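Right after this comes subunit A.
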Amino acid sequence: MYFVPNPELGNKIIILMAALVLVLQIAAVGQRGIISSIRIFGVQSFLLAGIATVIAYFNKAEHVYVAAILTVLLKAVVLPRVLERLVEKIGIRREIEPLINVPLSILTAGGLTLLGYVVAASFYHPEETAGPAALGHNTLPVAIALFLIGFFVMVNRRKALTQVLGLLSLENGMFLAAISLTYGMPLVVDIGIFFDVLVAVMVLGILVFRIREAFDSMDVSKLRKLRE
Partner candidate 1 sequence: MILFGLLIVPLIAGPLSFLLRKRSAMEFVNLSAFTILLGLAIALGARVLWSGPVSLWNGFFYADALSALVVLLSAFVAFVCSIYAIGYFRRDEAEGVFLENDEPGETLVEQKLREYYTLTPLFVFSLVLVALANNLGILWVAIEGATLSSVFLVMFYGRDTSLEAAWKYAIIGGVGLSMALFGTILTYYSAHQILETETLSGLNWSVLIGHAAQFDKATMRLAFILILLGYGTKAGIAPMHTWKPDAYSEAPIPAAAILATGVLNCSIYGLIRFYILTAKCLGPQFSSHLLIIFGLLSVAVAVPFILVQKNFRRLLAYSSIEHSGIMVLALGWGGVLGILGMLLHMTFHSVTKPLLFFCAGNVQQHMKTDLFSKAKSGLIHSMPVTGGAFLLATLAVTGSPPFSLFQSEFTILRAAFVSGYSVLGYVFMAFLIAIFAGFLAHCANLVLGADPNLPRDDTDGWKKYSVVGLVAVIVILGFWIPAPLFKLIQSATAIVMGG
Partner candidate 2 sequence: MIQVIANSGLQLLVLLLVAPLFSGIIKTLKARLQTRRGPCVFQFYRDLLKLFRKGMVIPETASWIFSGAPYVYFTTAILVGLMIPMTTTYAPFSLFGGVLAVIYLLAFGRFFLALGGLDTGSSFGGLGSSREMTISAIAEPAMMLALFTVALGANSTNLSEMAGAAVSQSWRFLAPSQMLAFAAVFIVLIAETGRIPVDNPATHLELTMIHEAMILEYSGLYLALIEWGASIRQLVLMTLLVNTFFPYGLSSEQTLFAAGMGLCFYFAKVLLLAVFIVLIETTNAKLRLFRVPELLMVAFILGALALISTFLF
């Protein structure tokens, strides 16, 4: 290690990356193309891995490296690839029409970010845990906002695939929360979670494919046969 582990520097880097993550997330809300959404997700995951690495480095939490590597591999490389392949296979690139129009969606995303701050502030008290151990804790609001916006994307988007993307960014929010609060979950758990995410995306991918086959569309708002 060449440069001195300066927590201040680490903090700055983390905050910068977290802000980027958030911006990307809000961009994803406004994004119309499926492929670009997928790519946004990839970049976002990459940034998260970066945050994880920085935290791991400054806090000397080795197992977080593993999480970071897994994130890069899985979420930044494998999953976007898989999803893009799926899009190609399905052959749909049409624009996605959100249920709420873009400006309003972005406004909502902003509101949810605010909520994220409120929620985070309610239980997280920075002054109590000052020092290097607190490094990354201030990304918690971003994590919660990520979670909420991801959820909002799922609510807002019609296409099956974008719902999956929403779910994944929701997952990203949690990942951020986990590393920022507790430097990741215990390793076994982390691996389990990653495994589950992988399987979930596979399963959902198969489903998306089958839906496309069966309904000739990926618009899940058309799945309304099962109702009262």
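Basis for inclusion: all candidates are chains of the complex that A comes from, given by their letters.
Rule of thumb we're sticking to: a contact is a pair of C-beta atoms (placed from the backbone, for glycine too) under 8 Å apart; a residue touches a chain by one contact, two chains touch by 3 or more; residues count from 1.
What you see is a predicted model, and the numbers here were worked out from it, not measured in a lab.
Novice: Looking at this complex, which candidate touches subunit A: 1 or 2?
Specialist: 1
Novice: Residues of subunit A touching candidate 1 in their complex?
Specialist: 61, 63, 119, 122-123, 129, 147, 151, 154, 160, 163, 167, 170-171, 173-174, 177-178, 181-183, 185-189, 192-193, 195-196, 199-200, 203-204, 207, 210-211, 214-215, 220, 223-226, 228
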